[in-house]
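Structure record follows, encoded as structure tokens.
As you look at this complex, bear in mind that one protein chain is not there, while each of the others sits in place.
Then we have subunit A:
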Amino acid sequence: MADYREAPLATRPKTLDPNEYFNLSPEQRRAEEERAALRANLKRQYQQQLNNPHRKELIEDPALTRWVYARANPYTNFRPTKKTSLIGALFGVVPLFVLYYTFKTDRDRKEEQIKAGTLERKFSLSY
């Protein structure tokens, strides 16, 4: 089947029909036809809405609605696992303490230098 392409005007011979070629059972063939029918129905509904000249609003896509809702409501589905707790701690808790330590030591060092008189405090018009 690998390199076989359809001829533009001829139908496919029976031996090369995928159902025959792969020797699918009748139940599988029926299931495939049912799925194809469902897809065709959905496509028909979409095409009807798309080509409707009086349509003024958006075509509602339920998958998009679900996706937007999921993106907007992460907290209701949140479950603390090891990974999420680690990420939360790493980005939300640890930086605060690291930054507190950094700024406090820097400012204290400056204060000590001012008290010892070693910091050169030039006149600055704007600070």
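Assume contacts are C-beta pairs under 8 Å (C-beta built on N, C-alpha and C of every residue); 3 or more make two chains touch, one makes a residue touch a chain; residues count from 1.
To be clear about the criterion, contacts and distances are computed from a predicted model.
Undergrad: Which choice in "Autophagy-related protein 101", "Septin", "NADH-ubiquinone oxidoreductase chain 4" or "Eukaryotic translation initiation factor 3 subunit H" gives the name that UniProt lists for the one chain left out?
TA: "NADH-ubiquinone oxidoreductase chain 4"
Undergrad: Determine which one of A:A7, A:L50, A:A63 or A:A116 touches the chain that has been left out.
TA: Counting the whole complex, the residue in contact with the absent chain is A:L50.
Undergrad: Kindly state which of the options A:L16, A:A31, A:L86 or A:L99 is in contact with the chain not pictured.
TA: Touches the omitted chain: A:L99.
Undergrad: Using the document's contact rule, name the residues of subunit A that touch the chain not shown here.
TA: 50, 55-59, 64, 68, 71-72, 91-92, 95-96, 99-100, 102-104, 106-107, 126-127
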